[in-house]
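Can you read through this structure? Questions will come right after.
A single protein chain has been omitted from the complex, and every remaining protein chain is retained in its original position.
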Amino acid sequence: MKKNVALITENFHHYIPPDLAGYKHFGGFTALKKALALSEEDLIERIEDSGLRGRGGAAYPTGKKMRQSKAYQDDIKYLICNADEGEPGTFKDRDLLEQDPFGVLEGMVITAYAVGATHGILYLREEYAHLLELLQGAMAAMRREGLLGQGILGTALDFDMTIFSGAGAYICGEGTSLIESMEGRPGRPRNKPPYTKAQGLYLKPTLVSNVETFSAITAIVKHPQGVFTGYGTQKSPGTKLISLCGNVNNPGTYEVPFGLTLEEIITELGHGVAGDKGIKFVQVGGISGPLLPRACLKMPLTYEDFDAEGLSIGSGAVLVVDEDTDILDFLDAVAAFFKHESCGKCTPCREGNRQLMNILKRMREGTALPSDPENIQRIAHTMKYASFCGLGKTAPTALLSAIKYCPEEIFMRRGQ
Amino acid sequence: MRDRIIEIIGTHGKNQGALIPVLKAVQRMNPRQYIPQEASQLVARIMGLRESEVYEVVSFYGEFSETPRAEHVIKICDSTVCRVNHHRELVDILEHTLGIRVGEASRDGKFFLEYSPCFGACDVAPALRIDDKVYGNLDRDKLEAILEAYRR
Partner (left out) sequence: MDLVNLTIDHIPVAVPKGTSILEAARRINIDIPTLCHHPDQKVKANCRICLVQTGADQLDTACSTQVREGMTVLTTSKLVRETQRGVLELILANHDQDCLKCIRNGNCELQDLCERFAISRGDLEIIPPGDRAVDSRPKDLFNPSIVRDYAKCIKCNRCVEVCREVQDAGILSSAFRSTDYMVQPAYGKTLDETLCTYCGQCIAVCPVGAIYEKTQIDRVWEALDREDRHVIVQVAPAVRVTLGEEFGYEPGTPVTEKIVAALRRIGFDKVYDTDFTADLTIIEEGYELIHRLENQGTLPMITSCSPGWINYMEGFFPEVMAHVSSCKSPQQMFGALSKSYYAQKTGLPPSKIFTVSIMPCTAKKFEAGREEMSYDGVSDVDAVLTTRELARLIKEAGIDFRGLDGDDFDSPFGITSGAAAIFAASGGVMEAALRTVYEVLTKEEMPQINLYEVRGMAGIKASSLFIGDLEVKVAVANGLANARKLVEEVKAGNSPYHFIEIMGCPGGCLGGGGQPINTDKTVKEARMKGIYQVDQDMAIRKSHENPQIKALYEEFIKEPGSPLAHRYLHTHYKSRQ
């Protein structure tokens, strides 16, 4: 199996954004032309057939989501590209926007056509403000070429887009929080129903998808049927972008076919652990993902294999941590992050993260109480089952996995 | 200040959806990169919002500061990846070179030091941001050269 492929990332380094002519030279906007030649129905079917699942972390089938969105007719329908890539250890969306912004934007126009969206918004996280100008330039270039605006490419498609620049909040990666922030409020999640697809931004039908999902849509439509599905496994067709980072020699964004093992990713793409040290654990899916011990590294990266273990590929972050790292120090960073980023709205997340920080502090200082192992379990249970949104539900994941895989290192520390 | 704020709101509109872009622009126009209370009151009045609604937003988002910072804000990633890549050394160098602790402004008003959650530069960790610009793969020499460039 080829380890590092270039399908979604095929244009990386081939043109210098926002050079639209360069993008076109490598087949840019042929996907859009093909899409516009299809009926909306056939286009959605095409995406359904590709087996593409949302690349933001929730892995909801993209075609199904498009079909649901299409069913909501209104004078205004928003299409939002979620570029609030806040998951620590994840930077593949940044790379896509930086290296091939047209690939993303083309995917948005294709999707707008399929679902009948009228207004596009790219929600760019504050931390990616340095990409703002580039993306504005890319959109302007598209507008000049009739690829955005009224009657795109001479068809009846009217669609334009803007950029909304966030103000720094991890929670805004969650769709309804993102919408709240666009409406000028704190990014705290909304109750559902109403669902975003029916009543999202300004209570209009809204479809929110991840950056990589749009890039993948472009790649799927651009290439003949079977190219995308030619990669990966039966149940996890296609390729996935991996953000490989931590103590590896060669960190970076890699496009891999589903089915590769974590070990292959680390040793063959990442060229192994820096300084030839041993791996202590790997955190997959970002900071809300579990810590996997070395024994798990043979596991293939597929939805089905991860599901079977109760794990999630999440955003596709692979953080390698070497044996020199103090696991409690690492867990403290995780807990501090969630304590910083909890929106405060619901009790389990707000108070649970505070309590987990307290316990971790005791553990690091060697003053853990005899009841603390049980306290962790109980608080984590409450957070997992009772939190309002995914942030609180997944905040204790890393800690729980660490306890599962290496309890001795966590509970044995004693004060001097 | 009032005229500048009116101008900013003129650009972005009075719809509540413009609040975050407006506040970002208001913060940027302030040489110490923060949103003074009077500014947020003016924003509220001109946009027809309650002060409480504006304050909710100012106090919620990481990018907004209620207190004065400095001409340049240095944000050091404090998340997992930068931690395993020994960001502590960066912090030490910065604190030592600037003579301040995280959460403080340098005496010349040039730099403010603060922690930030991950800003997606993990492939070049340890990394930091100065205002909107990201610097990665840092070591002592690189860091000192960068600071020097901002001092000039």
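Note that the chains are named A and B in the order they appear, and that numbering of residues resets to 1 at the start of each chain.
Note that in this section contacts are C-beta pairs under 8 Å (C-beta built on N, C-alpha and C of every residue); 3 or more make two chains touch, one makes a residue touch a chain.
Given the structure is predicted, the values throughout are model-derived calculations rather than measurements.
**Q** Which displayed chains does the hidden chain touch?
**A** A, B
**Q** Give the residue, chosen from A:K64, A:R350 or A:R413, that touches the chain omitted from the document.
**A** Of all options in A:K64, A:R350 or A:R413, contact with the hidden chain holds for A:R350.
**Q** Touching the left-out chain: which of A:F91, A:Y113, A:Y128 or A:F388?
**A** A:F388
**Q** Could I get the residues of chain B that touch the absent chain, sorted low to high?
**A** Given the touch definition above, chain B has residues 37, 40, 50-56, 59-60, 66 touching the missing chain.
**Q** What is the set of chain A residues that contact the non-displayed chain in the whole complex?
**A** Residues in contact with the chain left out: 169, 171, 186, 188, 191-193, 339-348, 350-355, 358-359, 369, 371, 374-375, 378-379, 381-382, 385-388.
Convention: only the chains that are shown with their structure count from here on.
**Q** List the centre-to-centre spacing of chain A and chain B in whole Å, with centres computed as mean CA coordinates.
**A** That gives a centre separation of 25 Å.
**Q** Under the touch definition given earlier, write down the residues of chain B that touch chain A in their complex.
**A** 15-21, 23-24, 49, 53, 56-57, 60-64, 78-81, 83-85, 116-125, 129, 132-134
**Q** Contact residues on chain A for chain B in the complex?
**A** 85-91, 93-94, 125-130, 164-170, 181-187, 202, 243-247, 251-253, 283, 287, 317, 319, 321-322, 325, 329-330, 333-334, 336-337, 340-341, 343
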